[in-house]
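For this depiction, one protein chain was excluded, whereas all remaining protein chains were kept in their positions.
And now, chain A:
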Amino acid sequence: MSRFDQETTVLGIETSCDETAAAVVKDGTKILSNVVASQIKSHKRFGGVVPEVASRHHVEQFTLVCEKAMEDAKVDWKDLDAIAVTQGPGLVGALLIGVNGAKALSFAYDLPLVPVHHITGHIYANRLSGDMKFPLIALIVSGGHTELIYMKEHGSYEIIGQTRDDAAGEAFDKVARTIGLPYPGGPEIDKLANIGEPTIDFPRAWLEPDSYDFSFSGLKSAVINTVHNAEQRGEELNKADIAASFRESVVDVLVTKTIKAAKNYHVKQILVAGGVAANQGLRERMASACAKEGIPLSIPPLALCTDNAAMIAAAGTIGYLKGHRADMSLNGKPGLNIEDF
């Protein structure tokens, strides 16, 4: 039994973007409660997340969400070992609500406060649905992130590749807007792609041969140009085929680079995490590539791919056991670096 298998009960808090969330996780692996108040309906009106509106909603929801998480878990404050909170990255005004609320709770009950990097949360969503086998490669794909991370053990993060421009999820959202799909566009494209054929050969940015970095802005522009040119010529484009072709191009690069990294680093497992890990095209392609290469794959169930606090509690459990602590001066950090963790 390693030191990471101790009995723990941790309350996690997450407010980095547009979900106010709290959850209680036992031993870093079992979800006792997982409450998410989504603001998606509110932001839908604006076609994207408006930071000031997000911050206002967090203040409205914070205590309600915490209360429900504690009630659902049927635990008392004295049963908790620690409070884990997302310190960053994210929207600064949104992060501040979770951080200050978590500090108030930690102060009220004299509980250890553990700062969590949001992306490590996405990675640890995997520990809530299965085992993590080290060393491993984690592909993080969301609206704000596209990163390949090498982990030699629990709580150790080395970025070996990242996007040089748009995040994969961002490209999905922008392309969705171009072909007139509602916000949030990623899931809409995915649905549409399922009924289309990848008939258009959009570019794939492989970058330098030894690079694990990504670039999606060229692809995004190519899709937008294709749509605009067709509109100018008065041609009718098959939106489902565009969605399928675009998705194919993104997924192709993501899967190929992840498999290459996994082989070069001799890992025992590939993890996929983040909002775009819910993408069906990515899930299927990654599953078949991993099966072919004989590398075990872990992708969290859909509900744990999007932002939630159970993943923050799970990552926070590792931080707690490693002795990470914050004091009452903890602040939200929009540009927090995962390698400093």
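In this text, contacts are C-beta pairs under 8 Å (C-beta built on N, C-alpha and C of every residue); 3 or more make two chains touch, one makes a residue touch a chain; residues count from 1.
Quick note on the criterion: contacts and distances are computed from a predicted model.
Asks: What does the UniProt entry say the missing chain is called, choosing from "tRNA threonylcarbamoyladenosine biosynthesis protein TsaB", "Proton-conducting transporter membrane subunit", "Dihydroorotase" or "Pyruvate dehydrogenase E1 component subunit alpha"?
Replies: "tRNA threonylcarbamoyladenosine biosynthesis protein TsaB"
Asks: Among A:17, A:84, A:97 or A:119, which one touches the chain that has been omitted from the display?
Replies: Candidates A:17, A:84, A:97 or A:119; residue touching the omitted chain: A:97.
Asks: Touching the left-out chain: which of A:40, A:195 or A:328?
Replies: Here the residue in touch with the unshown chain is A:328.
Asks: Which parts of chain A face the unshown chain closely enough to count as touching?
Replies: Here the touching residues of chain A are 45-46, 50, 52-53, 55-56, 59-60, 62-64, 66-67, 77, 93, 96-97, 99-101, 103-105, 107-109, 327-332.
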